[in-house]
Every structure is written in structure tokens, then in C-alpha cells.
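Below: one structure, written as C-alpha cells.
Only one protein chain is missing; all other protein chains are in place.
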């Protein structure tokens, strides 16, 4: 069994091994904790020039990644929280995303920017933002959001080898997820993955939401409701053909997202599906997302903040106009609501 | 007659005069051109401590605005292009937007950030971004996008006196627009304005798009098609009641936006309207926006980039399944496509 | 040194130490459910500046702010309750350990983004300048903050406008597990780099509370006199892991000799042994201070634990402040 974090680490290891132009850097990359285990021992293996720590200079380090890319390298830059990357929006949006375009297609910027999405244990307003819709809105960026441990490595390898800047969003609650499938091949970006099949509702999910959705869908199945569960994997480019095909079959769409609701990725998907699948729709497209306010620090204020399997199951029931029991979900709930599992005891 | 730019200037003047805590600063604020005329003579009138130029330090100056606000002032910060404000996303999103929330509602941050939206005359990829959907996605920010010169001053005054951080997006092509109505009272934020009435299609527009929409709607009216044209004025908070009321009447929605299409504000409006007005919809909600790529510099590459009145009129015709003549629009077209009017001869 | 000052400094350090060590002790109860950065070992700088600042002076800080909040006079009960996520917390449980605030005593806020409050502090100083007071703003910062662009931008503006700001840097040589050597050129020390800007800079031993007190007294007086901003660098040593309650020197990221040297220079003992020797403190004084502190800290934890959690409805509150439009004119 491999953890999601190990799969990320192995992906970096493999890329560093097979391509001497790959560089890995970020705050804490070579430290004893190795960014939640995802970069452990890489500096020892590949040296200080290719794998290195950095100053708390998120904007410059993004520009430095761009420069190194123009100089022939493939940098992978890591931010321990997406929130810190807000300091680098100028380099990311004005330079990385546009370099290929604004110089007439002469050069491309093959950088991968890993950003970790925080949640729970008092991460609070500035350690828990999920701004995927920001990145997806910017032409020239790709946005990858792995959910399954078995996809993590393949998606990371594709991101590293992609000729464009790729934002790779890793949910902190997934790092400990286990898989017995180990990927060896890159998984193409822009291809969603159908995880469960059914004709009741098309459920589109990303990142950690897919874990909750899997619980919900399995419980619904026991109650005779079968859904298409599609893990998007890549938010930009979006796999519209797979989405449209499913919605044309089910006529019902539920989008799950970890980000704020309004002006988020769910709205775009709903709008697009309304444009393209209008005549197939039996029900207005629906969404379950984080609300339009920040995650608080106090555990008392995060209980109902995040979408969980029971919310998904209820929503599907509502959309199917049938009653659904969420009891099997609630009775399986293990750890406190603000930790990913009993293995997590804080502080970060 | 007053220009839009004069209205902005008068709004700043009025706020500075009536409230000694108002401050106005930004690159070029006291210079001979006064930010396209919007800040002329204010420093002479109110002194160097309240009206001042600044270093090219967009992130710090945003934080300084926040600090001054916490110190009891109401700063108005100006960026000559929205694109430059990308350097300040950390202070804007992690501090300004969240301060009220993350300290439990004790303090608020009454800052106004004017950002000018560039277009045409080779503004190119990094001087023409319209990232309203970014700001609208962030809880804690208000987003104002005036269109009519007659609204500019009233909306600006409300923004300055609003207790929250307000992003005030001024389209460069509106600065020379004229009005004979001069506002004296603040116009409440969050209230859209119905500019034309009809029951064919609900057209929602913002900023400069409203000017194009007015042309289109007037020409359509001559052809017997009457539309509700609603100028949103504020994108966050959105005036959902006005929008829903109109869509419930017309059953058809067309959203116009100056920003990139995907993950933009139009998608959110379409999604929301689908959620709330489903049973009234006679046609899938539609949008006309900038495409999903940047504005190029060469005038040869911007001809079809922006939505113009003829596109709007054609789209309405398509939605109404009737043929519409755009000839009256095309025959009125005056200046070259990359300038707002003959008064503009470059370079900025 | 006067007995009074000696007591103030000893009390300031002991109070911080006791609070931090009590948090460390109780963190494993899993009731303080937020990232928590302790200042044990770094008490001297805070205690010294706390003895110099007035309540009307302002301060801002970052992720490791307990000591700064306490030194500035922040309410202990409200801080512990905040860490416990209670509605009686200084931010009603919204912010946790990394978001402390007590405006009643001029502690204007600490936040979790490295460098994030530096320009906020400078903006506060701009407001003080406009209001023509002789108060100052103290911006607490760690050694990593000087790597951020916003620090330099802020320094430039503070210097340009000659603002009453003290940039107070506690250099503990590490940012999380990363030594200075992987983050900053060793050609110059931090205060030397900053001195290029032409402002007053000075450095000192951050574990010698008397020395810190002397330097900050002099520097703050200069700022009040209109000399403009100053930057002070004090070297010091963090005892426990970067974030959390444990010791982590088994990880080996700090050289043994470094740890030993610093442990030999524990700030409270260092100061008190001198003070006892020179007679500005007696053992009775110390015992009395400590027992008062222990009562206070115990009460604070009791207060926090007994307090209510915020009602669930508060999760969605405080997003936007209500318009004050009506109150205009």
C-alpha cells in the first residue's frame, strides 16, 4: 500500500531521475518533514542544485521558476498552502500564463506549481482557501486537482512534463489516503475519470470531494439509486465531452467543489452544461460547495462548513424526488469532523 | 455636461471635503495628468498628507491602506491598470477581505481600490485584464463596475463610505463619456438599474458592455424587439431580486461581460438564474463575453475580440428565433475599432 | 536597574513562559485545535518592549504572537479562550492562536501570512502621523520576514514618510526547519542589509533582557522624537518545534552545539541571577511574581474551558460589515 503523499514523492523522484532538467524547490522541501512527506530524501538523492529550500519570497521564486524554465529546466515549485501563493499572482498570471501567448508562441513555460489546500484543525481563514476558479479563469494555465491516491503520481508526472504552467492542487486531507495501485505512466491532463456508473444523476467532483462522493454514491447504490460519479481530475482544461455525455444520459447534474460557492467552478460547469445539454436536462443543475464565507478556526464553527457524504446523498434524494437514508453514512463517521482521520492529532 | 472622469474627480473631491478621514493615493495621483483627469488638483486642495503619490509597491501600499483604515481613515487607492493590482492579492484577499471576519467582527476595513480596465490601442495581454470574477469570488469584498457617467460619482461615494473593502473597476473607455445629470447623493451598492424595459430578453451588463448594449437595445426596439436592459452596477453583492424578477418575466437571459468567458461572472449569473428561475426559462441562459484568451497588441488581432452592439443584437435575434438587422448599428460605427472615440490618439 | 523595572522584566518573561509552557502541557488534550506557535525561550524581547511601550502605542505581529500580545497588555483570558476556539476569545474563536487582537491596549492584530502585517503596521503609523500623536507602532517580525518583498516595500514607505515605526526583528535563525543559510546570503547580517536604507538600525542579544530594554528604550524615545523609523535585530532561540507543543531537536535540524550554547543562555535565569546578585530582585520577589502568574494562568485556562463555543450561526457572520451610510453627516 502506498499513500497519496508517497505517490507524489515517487512522482517527483521519477521525474528527477528520468529528466535531468527537472528541479524541485519550495519552503521546506529538503527539511526533515519534507512537505508532509512528499519531498523526503530528494535533496540527498539529487543534490542541492536541483532540489532546494528557498526564502519566503513567493513572488520572486515564481519568477525564478519561469526564468529557469526559459533557461531549459522544468521547475516544480511547492507552496505548503495555496494561500501563500497569493503573493505570486503577478508572476503567475502576468508572466507564466501569458509568456507563450504574448511572445507569439515562441517559448513555453513548463513549470508545475504545487499548492496544498488546507482544511480543519483550525486552519482558519488564511490557511484553507480553495481558489481553483481563479486559476481556471486565466487563459494559459492548466489546473489539476487529484483525488485518488492512485491518480496522484500519474497526474503529477503529466503536469511536470506538460509544456505549460500547471497548478497542481493537493488537498491536505488526501495525503494519508492509501492505494494499492501504483501508477507508472503519466495520466493525460484534461481527462476526467468515471468512478461509478448509473443513470440517476451525474455527479462531478474534484479533489477531496470525490472521497465524500464515493461514500455517498455507494450508500445510494444500496438504496437502488445509481449515479455517474465523475472525478474531474483536471479543472482546466475541462473534459467537456465526458461531462456532456453523462449529463445527456442522466439529465441531472450535481457539481461538488471544495471552494467558495459563488463565482466558483461549479457555477461555470452548470452554465456550460445548461448551454450544451439544455434539451436533456430534467432538473436544474445543482451544486454543493463550501459556502460564501471563510473557514473559521474554532471547531465549533466548522461543523457544517464542508460538504460531506450525507449532504450529497440527501441532495441526490431531493433531485430524484425520493427519500434517501443517510443513516448508513452517519453511522460510519469515525473521527472528529475537523481532522482527516484518527492519525491526525495536529498541529498542522 | 460632465465627463465620467470628471464625475470621479468630483466624487473624490466631495468625499475629501466632507470627511477629513478620506485619503486618496496611488501612482500618479498628483501628477499633471491626474490619472486620466480623475484626481486633478486634489493634492493642491487637500494637501500632501491626504492626497499623495506612492512608490511602485502595490502590495505594501494595499497593506498601508488597510493599516490607515484600522487607524481611522478611509483610503482610496488607485491603480492605473487592474493588472498592476495582481501584485497586491495577498494584502487584498488575505488581509483586507478577511480582517472583519477573522477577528470576529470587531473591526472593518473601509478602503476603496480603484482599478482601471484597459482596452484597445495595443494595451495587450498585461494591460487589459478584467478580473471581476476573482474579486467577486472572495467573501468580504464588494465589487462595483459603473457604466453610466451619471452613476460614477454616486457609486464612488458609496464605495468610499462603505465600511468594507470595495473594488471599484473603471473602464478606460468610459472616462470620456458625457452626462448632463450630476449625482449628488451616494447610490446604494448592490442595486442594479433597469435602463430599458421589454419582455423579450433580460440583458444583464456591466461597465462598458452597457454602452454597447444600449446601442443594440435601441436598434432592436426599432425592429419591434423590446428587452429589459439591466446595468448591474455592483457585481458583489449582486442584485438577485431585480435579476430574478426580470428573468421570470422574459424567460430569457443574456449576460454581457468584459472578462474572459470561462469561470467568469456570466457563468455564475447563468448558474444562479438556472437554480432560481428554472421553471420560467424559455431558452437556455446565454452569454457574450471576451473569449478565453488575452487581448493581443496588434490591432489586427483585436477586431473581433470584444463584444460589440452588433453581436448583442444578433444574439438576441437568435434567442428570439427571428431575424434582426444589424445594419443600423454598423452604419453608425465611427472610429477605428481599437479606440473609444476620435478623441483618443494614443499612446495610453 | 531599579527594583521596579527588574520586577517588570522578570514578571513579563515569567508570565509568557508560564503561559506557553502551560499550553504545551495541555495541547495534547486535543482541545486547542489550531496551529499554535510557542515563544518559550524567546521571552526577553517581548518583556523588554512591553515595558517600554505605552497602551496608546500600537503593535502588530505574525504567527508567533502570544508573547507580543501579552507584552502589549493583551487580555490573557481572551487569548487562551481564542486558542480553545471559544466565543469569549479575543476574535470570538474565528482566528485562533494565529489571530490575536486586543485593540483596547493597542494590539491591533496578528495574522498568519509571513510579512502580512508589516505594511498594516506602517499604515497604522501613517494614521498616527496624520493624527499628530507621539505614539509609535511596533511591528514584530521574524527573520523570515526580511525575505519578503512587502517588508522592503514597507520599509521604503516608512522611511520616505519618516513614520513612527519600530521594526522589531526576533532572529531565531530558523524559519520552520530552515536555517538562515538556505534563505539569506551570509555576506551581511539582517540589520546590516536593512541599514542600507539609511534608517537607524542596531542589533543585540535577544536573550539579555536588560540589554534589549536599554536598546529599545533609547530607540523608541528616538522614534517619539520624530527621528523616523528604526529597525532592531535581536538574536534569540526557540525552544520547541516551530508549530506545536513538542521538542523536536531529535530531528537534527539545529546543530547540537547551537542548541547547547543557547540553552546555556536561558533568558529568565540569565537575568534573574544578575538581578539577584546586584540586589534589584530578591528570591521572595520572584516567588511572589511566579505564584501570582500561576494563579492567573490557571484561572485563564479555567475561564477558557468554561466558556461557551460560539453558536454555529456565527460561522457565517462577520463577512461584511453593515453599512454605516446612515450615520454619515
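Letters A, B and C mark the chains as written, and numbering starts fresh at 1 in each.
Following the convention adopted for this analysis, a contact is a pair of C-beta atoms (placed from the backbone, for glycine too) under 8 Å apart; a residue touches a chain by one contact, two chains touch by 3 or more.
Since the model is a prediction, treat every value here as computed from it, not as a measurement.
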Contact residue for the chain not shown (choose from C:72, C:152, C:213 or C:242): C:152
Among B:59, B:94 or B:207, the residue in touch with the chain that has been omitted: B:59
Of B:83, B:170 or B:268, the one touching the omitted chain in the full complex: B:83
Residues in chain C touching the chain absent from view: 147-153, 156, 159-160, 182-185, 187-188, 192-199
Those residues of chain A which, in the complete complex, touch the missing chain: 18-19, 49-50, 54-55, 57, 59-73, 75, 90-91, 94-95, 99-108, 139-140, 142, 158, 161-164, 186, 188, 237
Where the missing chain touches chain B, by residue: 27-28, 30-33, 52-57, 59-60, 83-84, 87, 121-127, 291-294, 296-305, 338, 345-348
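Going forward, only the chains that are shown with their structure count from here on.
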Chain centre separation (chain A, chain B; CA means) in Å: 31
Overlap residues in chain C, where contacts from two or more other chains coincide: 89, 91, 93-95, 99, 111, 113, 116, 149-150, 319
Residue numbers of chain A (touch at least two other chains): 59, 83, 87, 124-126, 292-294
